[in-house]
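With one protein chain withheld, the remaining protein chains of the complex are depicted in position.
Right, subunit A next:
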């Protein structure tokens, strides 16, 4: 599944990013790498998503969220 399909208040784990170039670099330096936990905090109809990871809160647009591949994980 992708981050776009994530549900509010669920915790997931990043599998991989399907993006290259600078956006990918930016995401990786923010700690969005394989195995990182992500908690979806809020989402909008147009697909923009707020999530928490590594203690910080990030917002991404639909087309980035669509390319972050997640694995499901039990909430803790």
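Keep in mind that, in the parts below, a residue touches a chain if its C-beta (ideal position, glycine included) is under 8 Å from a C-beta of that chain, and two chains touch if they have at least 3 such contacts; residues count from 1.
Everything that follows uses one rule, which is that contacts and distances are computed from a predicted model.
Of the candidates "Fimbrial assembly protein", "Ferrous iron transport protein B", "ABC transporter ATP-binding protein" or "Gpi18-like mannosyltransferase", the chain left out of this view carries the UniProt protein name "Ferrous iron transport protein B". The chain that is not drawn here is touched, among residues A:1, A:18 or A:33, by A:33.
By the touch definition given at the top, subunit A reaches the unshown chain through residues 22-23, 25-31, 33-34, 36, 41-46, 48, 50, 54-64.
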